[in-house]
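One protein chain is absent from this view; the other protein chains keep their places.
Let's look at subunit A:
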Amino acid sequence: MRGADLMVQALVQEGVQEIFGYPGGAIMPFYDALYGAPLRHILCRHEQGAALAACGYARASGRVGVCVATSGPGATNIVTALADALLDSVPLVALVGQVARPLIGTDAFQEIDVLGMTLPLVKHSYLVSSPDELGEVLAEAFELARGGRPGPVLVDIPKDIQLGRVPAGYRPRPWHAARPANEHAIRQARALMAEAARPLLYIGGGVVLAEAVNALREFVDVTQMPAVCTLKGIGVLPHHHLLNLGMLGMHGTQAANRAVQQCDLLIAVGARFDDRATGQLDTFAPLARVIHLDIDLAEIGKLRKAEVALTDDFNHVLPGLSMPLQVDPWRAQCLADKAGYAFRYDAPGPAIYAPAFLQALSQSMPDDAIVCCDVGQHQMWVAQHMGFNLPRQHLSSGGLGTMGFGLPAAIGAQIAFPERTVINVSGDGSFMMNVQELATIGRYQLPVKIVLLDNAMLGMVKQWQELFFDARYSETDLSDNPDFTQVAAAFGIPARSIHTQAEQAEALQCLLAEPGPMLLHIKIDRRTNVWPLVPPGKSNLDMMEGALSCEVV
């Protein structure tokens, strides 16, 4: 069998059904083997779009996302998506064609050192050096991508190995059962919990990756402990859960940040004390002892010392920690803050107030809708004002903050779940970064709903320029944006534009009722900012607030 045929066989035996890619010279043997194979290939219009779509697919489904690119520029175009997957622990396998082995190191056409280029961007990477090792490498790649703390794995495959004969037969790696939890550490953690008067749960995206959402919800139900979450932890606890104080950190809720600063025990579950969550690290949770649960030993003590660390499967650890806690006064204080500092949506006037619009969208969309956002102000508004009750329902580029993520991620999510409503909430800056993927939506008639919040600015950068750079608006004006409704129309996607609150309800109804793809363009006031905001280098208690005002554009 040819190496390319083994590549296809490996994908099929790993349970892969859909892959995302873009063909080219050095990967042509694989595309030849793909012809007629029982795999659905989604042809995107840029390798970055394909790789981010695979990323969205993996984030939404929990399955390994697979992207394919050719050598040279094909490979260089996927690196942003690899980094995105690395920083958010997304299981991804990237198959990349390489020039034939005799040409490696000769600066051949479309030759680049892909292994070297991607070293910092992947969990692991391989350059297949002999036909005999191809099957083993592919099996190890899938095992690594999905095992432990998930992440991207790249396999660089020379063209002559794809074309040449390889040993037949592919053997996937067996699944490894989780170790039993560390009983000694559990006893230590329970002792800390019993002593605590103000315990707080700090939920990160690792809970989702560990498939431990139910275990965590049961833990909260038993302990009745208040909880805060990271951007990636949104949806682990239902939005309206009484004890869910919301997101912490730079754009977190007042209630969440106040609770963190006052708690005397912080139980971090699948969270990594990221700077966007902690603010100035040495002022973060200053009164708290820490119990840190994370599968990745390298996260323990990396940024904050933990009194007790547990690196075992959360599904084993959390039941071991569950016990009723007598913390009524603390819980009451947290809930009073939650009520007292709740977001307001009563901006005066007829203009569309973006947070209120997103809240209305959240209330109108189906309960299991998947929302993929891009990066910027709208990303934070989605996190703050849309309610998510399920894991993997809110897809957001957290660690890398990849503008241009949302549209291709929505494509991947829609491929993974053809029957669910998938909404891409984007900003005018981010949207233009992968706008070519409208063609992919058009080609496959994916019913993705695009909500484009357009303030004709790079809004988040503009906000920081306003607040921290004396309002010197350097290169953030995008008022020469194209007519987005015409752009969508050119790709065969219906679109409409709205400017006022009076149009909002009907436009949302129309968008969500549309059976196919649709773009809803919303003009918003560029003066609307994201609040609250913890300034860089400040404590999470130093939260700035701003006015609720906006005007019709």
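Just so we're on the same page, contacts are C-beta pairs under 8 Å (C-beta built on N, C-alpha and C of every residue); 3 or more make two chains touch, one makes a residue touch a chain; residues count from 1.
Please note the rule applied: contacts and distances are computed from a predicted model.
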Name per UniProt, for the chain absent here [options: "Putative cobalt transporter CbtA", "Threonine dehydrogenase-like Zn-dependent dehydrogenase", "Acetolactate synthase II small subunit" or "2Fe-2S iron-sulfur cluster-binding protein"]: "Acetolactate synthase II small subunit"
Residue of A:Ile19, A:Leu34, A:Leu82 or A:Leu144 in touch with the missing chain, whole complex considered: A:Leu144
Among A:Cys44, A:Leu115 or A:Ile524, the residue in touch with the chain that has been omitted: A:Leu115
Contact with the hidden chain (one of A:Asp32, A:Glu218, A:Asp274 or A:Asp296): A:Asp296
Full-complex contact with the absent chain, from A:Gln17, A:Thr76, A:Gln110 or A:Ser129: A:Ser129
Interface residues of subunit A (partner: the chain not displayed): 115-116, 119-120, 123-127, 129, 140, 144, 296-298, 300-302
